[in-house]
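To start, I am sharing the structure in question, which I have written as structure tokens.
Here is chain A:
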Amino acid sequence: GDDLAEDDDSKDAGSGGGGKVVLASQSFDEAALVTAMYAALLDEAGYEVETKLVDSRPNYLGEFPGSVDIVPEYVAGLGDQLNTDANGENAEPISSSDLDATLEAMQPLLEDKGLTLLEPSEAASQNAYFVTQEYSEDNGVTRLSDLEGESIKLAAHPDCAGRDDCEAGLTEVYGIDIELLPLGYASPQTYQSVLDGESQLGQTGTLDGTLDDQGLVLLEDDRGIQPAQNLVPAVSVAFLEEHPDVEEPLNELMAALDNATLGELIVRVTVDRETPEDVAEDFLEQEGLLD
Partner candidate 1 sequence: MTLLAAAREPSCYSALVNEWWCAQYVEDRRGDIVAATTEHLQITVAAVVLGLVLAFPLALLARRYPRLEATVLGVSTGLYTIPSLALLPLLVPFTGLSANTVIIGLGVYALTVLVRGFLDGLRSVPDDVVESAVGLGYGPTRLLFKVQLPLALPVLVAAMRVATVSTVALTTVGTLVSYGGLGDLISHGVQRNFRAELVTAAVLCVLLAVLLDILLVVMQRLLTPWTRQAAR
Partner candidate 2 sequence: MIRLTGVSKEYAGRVVVQELDLEVGRGELVCLVGPSGCGKSTTLKMINRLVEPTTGVIEIEGRDVTHADPVKLRRGIGYVIQQIGLFPHQRITTNVMTVPLLYGESKATARARAHELLSLVGLDPEQYGERYPHQLSGGQRQRVGVARALAADPPVLLMDEPFGAVDPVVRRRLQEEFRRLQQELGKTVVLVTHDIDEAVLLGDRVAVFAEGGRLLQYATPAELLARPVNEEVATFVGAERGLRRLSVTRIDHEHLEPVDGIKAAELASTVAVGATLEEALALMLRNDRAMVGVTDGPRFVGVLTPAGVHRALRRSLRP
């Protein structure tokens, strides 16, 4: 199995274009798609790209920076994770719905860890909560605050428990009595559970383009518990110093992405089941980022 292990030395082969780069990200469709875009761009720039998709953030964060060089990240998600890593499991969250404030708050944590962020995109993938159309109509629910005081079953990712943008926020800010069913983020089980009436509320992302077809509707986050989850490239400081040429194409990508475009692309992956690589390449060519 030696050929499976990465070879750390060869990374230093060249400065600027070329050499080896390791990307890591989470494995849900959206992250996989964005990662594929990174990979295509870096490949174009002459890098030998290796991609590692894992279940959850902590799995790669230990290696980053280190054997992982670049991660397609979300601003608040990364900030909160760095915060708990540094200050303990129960540390006060540093993220908010304000992008700039969040970026500022996480700056010292990034420095400590030897990471830096490139330009954030306007595209933001925040948690969002949906109910069935039927439920919405029957109970006149269109905003999360409409659920105040209700006892609700929520189908969501297991990491929802205790998070301010999820269970904790829904309970404390919106005053909803939440029972959590850990079925995953925008997973088929989560949709199924809501559609079956097993749970009333389901967790997905703001970029979810499949809701309409399924007869589901998003509820508005009218009290703003969602932090600034803008897409952003996180890069190892050391790597960036040696390979400054990665910055430009990634920044261009961030600029090219917005919620609507990304939402359409994700549907092609989740519904049509095209591979993220195909969709990414297709999009990048259209945008002229790739020949």
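One rule holds in what follows: contacts are C-beta pairs under 8 Å (C-beta built on N, C-alpha and C of every residue); 3 or more make two chains touch, one makes a residue touch a chain; residues count from 1.
The candidate set was assembled so that all candidates are chains of the complex that A comes from, given by their letters.
The structure displayed is predicted, hence computed values, not measured ones.
In the assembled complex, chain A touches candidate 1, while the other choices in 1 or 2 stay out of touch. Within the complex formed with candidate 1, the chain A residues making contact are 1, 3-6, 24, 27-29, 52-55, 59-60, 62-63, 66-68, 184, 187-189, 268, 270-275, 278, 282.
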